[in-house]
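Excluded from the complex is one protein chain; the other protein chains are retained at their positions.
Here is chain A:
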Amino acid sequence: MDIKSMKNYLYWLYCQFELITCSYLMEPWEKLLFYTFNIMMLVMVLYTTYIFVPVHISTAFQFFLHLFENQHENAVSVVK
């Protein structure tokens, strides 16, 4: 029962996507072209995220760590 309503909901979402982007009006080959283009863009964005985001996050993390370490060291040396 839940699966059916989930499927209905997904179908409704798909219909909304078709109506909003005017792909409801397109001939089949145009739809194929449009969906291929969209899926390719999505895949590229995801791939880029997968490759670059972890590296960026770890670099940023190291940068902030270095900043706090420096501060801490300076504070420690003054007290001495």
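In this text, a contact is a pair of C-beta atoms (placed from the backbone, for glycine too) under 8 Å apart; a residue touches a chain by one contact, two chains touch by 3 or more; residues count from 1.
The rule we apply is simple: contacts and distances are computed from a predicted model.
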Exercise. Which name from "serine C-palmitoyltransferase", "DNA-directed RNA polymerases I and III subunit RPAC1", "ORML2 protein" or "PIGH acetylglucosaminyltransferase" does UniProt give the chain that's left off?
Worked result: "serine C-palmitoyltransferase"
Exercise. Considering the entire assembly, which residues of chain A contact the chain that has been omitted?
Worked result: 12, 15-16, 18-27, 30, 34
